[in-house]
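Just one protein chain is left out here, and the rest sit where they should.
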Amino acid sequence: MPWSRIKPDTNEPDFQIEGLPDNRDGRRVSYAEAINEALSQALGLDPRVFVMGQGVDDPSGMFGATRDLHLKYGAERVFDTPLAETALSGVAVGAALGGMRPVYFHNRPDFLLLAMDQLVNHAAKWHYMFGGAACVPLVFWACIGRGWGSAAQHSQALQGLFNHVPGLKLIMPATCYDTKGLMLAAIADNNPVLIIEHRMNFKQRGLVPEAPYTLPIGKGVIRRKGRDVTVVAVSHLVVEAYAAAQELSEEGIEAEVIDPRTLRPLDEALILESVARTGRLVVTDTGWKTGGVTAEIAAMVAEKGFSSLRAPIVRVANPDLPTPSGYTLERAYYIGKDDIKQGILKAVRGA
Amino acid sequence: MPWSRIKPDTNEPDFQIEGLPDNRDGRRVSYAEAINEALSQALGLDPRVFVMGQGVDDPSGMFGATRDLHLKYGAERVFDTPLAETALSGVAVGAALGGMRPVYFHNRPDFLLLAMDQLVNHAAKWHYMFGGAACVPLVFWACIGRGWGSAAQHSQALQGLFNHVPGLKLIMPATCYDTKGLMLAAIADNNPVLIIEHRMNFKQRGLVPEAPYTLPIGKGVIRRKGRDVTVVAVSHLVVEAYAAAQELSEEGIEAEVIDPRTLRPLDEALILESVARTGRLVVTDTGWKTGGVTAEIAAMVAEKGFSSLRAPIVRVANPDLPTPSGYTLERAYYIGKDDIKQGILKAVRGA
Amino acid sequence: MLPTAEEKLQLFRTMLRIRRVQERIESEYMQDEMKTPVHLYIGQEAIAAGVCACLRDDDAVNSNHRSHGHYLAKGGDLNAMMAELFCKATGCSGGYGGSMHLVDVAHGNMGTSAIVGGGIPIGTGQGLAFKMRGLDNVSVVFFGDGAADEGTFYESLNFALLKQLPVVYVMENNGWAVCSPTATRHSGDNVFHAGAGDRLFTAKIDGNEPEQVFAAMAKAVARARAGEGPSFIECVTYRILGHAGCLQQDPKGYRDPAEVEAWRARCPVCAYQRTLLAQGLLSEAGLAELEAELAAEIDTAFAFARQSPLPAADALLKNLFCE
Partner (left out) sequence: MLPTAEEKLQLFRTMLRIRRVQERIESEYMQDEMKTPVHLYIGQEAIAAGVCACLRDDDAVNSNHRSHGHYLAKGGDLNAMMAELFCKATGCSGGYGGSMHLVDVAHGNMGTSAIVGGGIPIGTGQGLAFKMRGLDNVSVVFFGDGAADEGTFYESLNFALLKQLPVVYVMENNGWAVCSPTATRHSGDNVFHAGAGDRLFTAKIDGNEPEQVFAAMAKAVARARAGEGPSFIECVTYRILGHAGCLQQDPKGYRDPAEVEAWRARCPVCAYQRTLLAQGLLSEAGLAELEAELAAEIDTAFAFARQSPLPAADALLKNLFCE
């Protein structure tokens, strides 16, 4: 599947990267390399860390994210698994209880539906259910498989499901810098953390310091300042929203683009503060619209930031349909820069 | 577990029951009997219908819902299953593809997490994914297990998850009349339908016609008329919201109570029309707040009914925590009439 | 049970047809007209052919991501399959499904799941439906050794045994799940193989021998039709090309080239061709004729696919629900 023909490899836009102020001349690596480096450093620094998952030791190594780690850290600490997502998720929970720090890779969120029982009924509840007696420090990772006719069962952006689960932290990075720092933060966290990546992000190259660093879970970042409308964009749509905002700037509309980076906990203060300035909100997410991430962010603002709002909230999300395979249907299905532009225009001009 | 001590059996309040205008002297049956009657009639009328699930032929028969059906229709058509929710859900999908109409009972939504792969990746997608070539007419049923220390893994109200899934219909009845009519409608539907009941509903007795009837999936009903605020309440909270509204009437606040009955498809028009009149919205649900049912309804109104809104939307939902077991913690955890009253006051008076 | 001479020729024809279709897809895949992840069946043809030769149109097949062979052997329309791979409205799934989601209800191709193991319980439920409806039809599930890792297999087999369902579980053990060999995933021979003894008809056979597949399947089908319950047939075989896409897209280094070569030498299509030629059931002339016929059919199908219309603009919004 020639992903390169879907979206060519590009440098990340020059948007603001918190913590990296003077970053224009930094080291640039691919998105996959950024994750790979985070994993490698975590494995090197903490003997409790291990990496498991169907195909982590493949030559392709999870789109490059886990490539060659088994050679560096050994097959005991970086291992392939049977196709048994339900039990293996429980194995990760048990290993965490037993003092390890598992990082469990799934190449697509679709397969996490087999892990729901262990993620939601077990991992997310264990600490609370036993009154704090035990911790479950683990990281689940999956990458949304958009494109090339991946179709209904291989392209789902299921963050809307996991966003509903108390006890799980949910991270959706959008830059190379963030994916490294948030991976290291997730591994260091004493709780179950789910990282959902997007296949399109893997086409990016960005500025990434070599030394290990963590970024705070629960802190968003303003990617672009603007006075007219707040656009909260998730995952690879941050890049799309940024592009939309840049284009609309020529029409005199200045959109502020917020990348929440983590959906749970959500940086509500950042969003509310922005809406207080702009009075308008567009929320865009790669998942389905109904009952998804855009619903929660919109509802939160309708509840806590209502007095700032000067226009209806606009949601730009995938249609409430399974993903079709055919490329023409795919094209009609997926949202991107132009849909966000329309959403912004609707929020600003009412049409 | 003496459920009777948690909530005594009561007649349903005299609120409006669409389709049953002169209903005060009708036949009154228990909630369980209403479901049982629906199933019995479906089994009697359509040889393709069958009922499966762990414990459907128990003496307790799913809190009475399936009681004795196996005696009447035989063990071939009403059968117990192994504890294998993942595969048995797929078995139901396959049986539906093979021309049957399975009704699969789970006594608690918590166990549906093992069925997510088949429900979300298969049942909900099959028709679309094959361009309409095959239908999957099946009904999944589960009953929220609130109370008596059921704790984190036996009391979840997971509608917020399923509300996000295109291709599934999601029904949450609140009255005896509705649960019978919607069960018959769900069985007659050519698509996968999930019915989520609430343990508290099973304490109700209500007016139910004996002959089989169906109610439209996707149509809500106004349970109480009011001019000051719209309260959208789900499942057993309809009764609580009604009680809250009645009490507030004495304080001069007239709340309109809407029971959407089906969450997916949602009767958006009914809600928007009401908010257009009242200008205020409270949404209350038995599930978690973040990313749940209240989020979607709030977001929908903030998007499509913004111009009617005169105050922040208020959400009254379970806290974002696993359910604790201890009764004092349970009491602090669960929401009911008083929380809804506070929510209404907040919407109307701003505090 | 041995196939008759006619059945042998038919087996061979099915195998060769699958092979030629797969080869054509492989050779054209890099042109990027088929924008769908293909999982080619080359090397496994004897299984689909042998299994489906024992089935009727109204028997059901549920299969997986690697379904081209199953679809064709079960009578699926080639034009509709190719159109599906070209993402056209005339595709068997209307362009909604792609290579991983082929369907042809009229011929009992009830659909495929690209969730590994996902189709196993569905095929089991199809068997339940046949039994409840009092029919003597059989439901077949095709799945890989990877799918046998999944708990749905265990749960499904237990249920099928419990209810004595007319289901035949056909495991295509091609040694690999993507880049993972069976040995990194299975703790040994499939547990059911020895486990269920008298209660389950099991066979572990050479999946590259169509007549072995046919014989085991004929027995399993007869049992199923007679109400004697499920069977489990493990077919040992090999995936000669890469996991997905065409050969040049297969990552290097995960398997020993000698292993691939050894299995190439055991090519089921070539081997069976030699057998039938040696047995005099097939002549060189007959073979040439068959090849020509298949080439023409495939040309037609590709032309049909290319010329077919794309889905209409409003198709996206259709088919979520069945009326």
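Order of writing sets the chain letters: A, B and C. Residues in each chain are counted from 1.
Please note the rule applied: a residue touches a chain if its C-beta (ideal position, glycine included) is under 8 Å from a C-beta of that chain, and two chains touch if they have at least 3 such contacts.
Not measured: the values here are computed from a predicted model.
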item: Partner chains on view for the chain not depicted; value: A, B, C
item: Option touching the unshown chain, where B:58, B:247 or B:268 are the choices; value: B:58
item: Which residue of B:110, B:197, B:256 or B:285 touches the chain not shown here; value: B:110
item: Touching residue (missing chain; options A:97, A:222 or A:332); value: A:97
item: Touch with the omitted chain, as defined above, among A:38, A:87 or A:257; value: A:87
item: Options A:166, A:206 or A:260, residue touching the unrepresented chain; value: A:166
item: Where the missing chain touches chain B, by residue; value: 1-2, 5, 54-55, 58-60, 80-87, 110-111, 114, 148-154, 319-322, 324-329, 332-333
item: Residues in chain C touching the chain absent from view; value: 149-155, 157-159, 161-162, 184-188, 191-197, 199
item: Residue numbers in chain A that touch the chain omitted from display; value: 50, 76-77, 81-82, 84, 86-100, 102, 117-118, 121-122, 126-137, 166-167, 169, 190-191
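Here is the rule we go by: only the chains that are shown with their structure count from here on.
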item: Centroid-based (C-alpha) most distant chain relative to chain A; value: C
item: Central chain of the complex, centres being mean CA coordinates; value: A
item: Chain centre separation in whole Å, for chain B relative to chain A (CA means); value: 32
item: Per-residue overlap in chain A, given as positions that touch at least 2 other chains; value: 86, 110, 114, 151-153, 320-322, 324
item: Where chain C touches two or more other chains at once, by residue number; value: 91, 93, 95-97, 101, 113, 115, 118, 151, 320
